[in-house]
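With one protein chain withheld, the remaining protein chains of the complex are depicted in position.
Take a look at chain A:
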Amino acid sequence: MIETIQLSKKFKDKTVVQDVDMYLDQGESVGLLGPNGAGKSTTISMISSLLKPSSGDVKLNGESIIKNPSDIRKVLGVVPQDIALYQELTAYENLKFFGRIYRVPKDQLEDRIQHTLELVGLKDRQKDLIKTFSGGMKRRINIASALLHQPNILILDEPTVGIDPQSRNYILEMIRRLKVQNGTTILYTSHYMEEVEQLCDRVYIMDHGKVIASGSQSELLSILSNEDTISVQLSKMSPPLAKEVLALEPVRQVEEDGDTLKIISKKSSNIISDLVRLADQHQVKIINFQMVNPSLEDVFLHLTGRTLRD
C-alpha cells in the first residue's frame, strides 16, 4: 500500500533521515520505534507529504506521491505529536472546521462529528473550549480531527506523550478498535515499547536517522535468541558492582534500574556464582534473581547500547 524507497532528508549539512526503506500493507499496523531525535517524525512528515525528501521516494499503491501529494492526502489521517487544534475553539468547532476543509460532504458532517466524538468519548464536552480540556482529552480530540474524513491510513506520531495512564489506555483501545473494526492501516510511532508491543504487527526500529532493525515482534526478539536476560534485585545499587559485572566475559550489556541490574549475557552462560562473589565483595545482598523474557526494549538495548528513553 505505502512504501518508502531509500528515503533521506538533509537539513543543511545534517542528515536527519538516511536511506529508510519501509512498507505498510493494507490493514496492518506498523510501529516505528526509536528514541527522541531518531528521525521518526521527519520520516512520517515525508510519508504524509508534508516535507519533501532530499532523496528517495514514497509510493502509494505503486505511484510516487512526491510530485502529486493530493492522492495520499485524500486517504491519510495524521495525528501529530503536538496538539494541532485551535485552543480558542470548542471541540465541536474544531471538528467542524477540519471536517469542512477535508471536504466531508455537508449532509454527513454532523453525523461524522457526533460519531467521532462518541468514539473518543467526549460527546458531552463538545461545546467546551479546547483550552479547558486536560492533556488526555486534548489528545483524544487531536486524534478525532484526523478521523473525520474516514482515512484508510492513519499515522500517529507519539499520540500518548505526556498523558495519564487512564487516557493512554483509552487511546490505545481506540486505535485497536479502529484497526479491527474499520481495517485502518496504522503507522504508529512511539518510544514507549509496550505500546508498540500491544498494537503493532510489525516494527521498524530507528536510531540516528536509520532503520537498524525491522520485522515482526518474534523476528526482532529472535535477535536475542543467543542471549539471556537476567534481572537481579539488590539490597542497594552499587555502580562499581555494575561496572565489574559488565567486565565479566559472557556479559554483553548491564543496565541499572533503581535497585535492579538488568544483565544481558551469552545464552546458558553461568554467571550466577560470579554475581554472588562480586556482590559479596561490594557488600551488597542479592534479594531476587530471575531470568526474564526479552522485550523490544532489550532488542533496542542490544542493537544500540542505549535505552529508548536515553
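As a working rule, a residue touches a chain if its C-beta (ideal position, glycine included) is under 8 Å from a C-beta of that chain, and two chains touch if they have at least 3 such contacts; residues count from 1.
Everything that follows uses one rule, which is that contacts and distances are computed from a predicted model.
Participant: The hidden chain: which UniProt name fits, "Glycerol-3-phosphate dehydrogenase subunit C", "ABC-2 type transporter transmembrane domain-containing protein", "Beta-ketoacyl synthase-like protein" or "assimilatory sulfite reductase (ferredoxin)"?
Facilitator: "ABC-2 type transporter transmembrane domain-containing protein"
Participant: Can you say which of A:Ala84, A:Ala247, A:Val276 or A:Val292 touches the chain missing from this structure?
Facilitator: Residue touching the absent chain, from the options given: A:Ala84.
Participant: Among A:Ser145, A:Ser238 or A:Ser265, single out the residue that touches the unshown chain.
Facilitator: That would be A:Ser145, which touches the missing chain.
Participant: Using the touch rule from the top, list residues of chain A that touch the missing partner.
Facilitator: 48-52, 69-70, 73-74, 76, 78, 80, 82-89, 93, 97-98, 100-103, 129, 145
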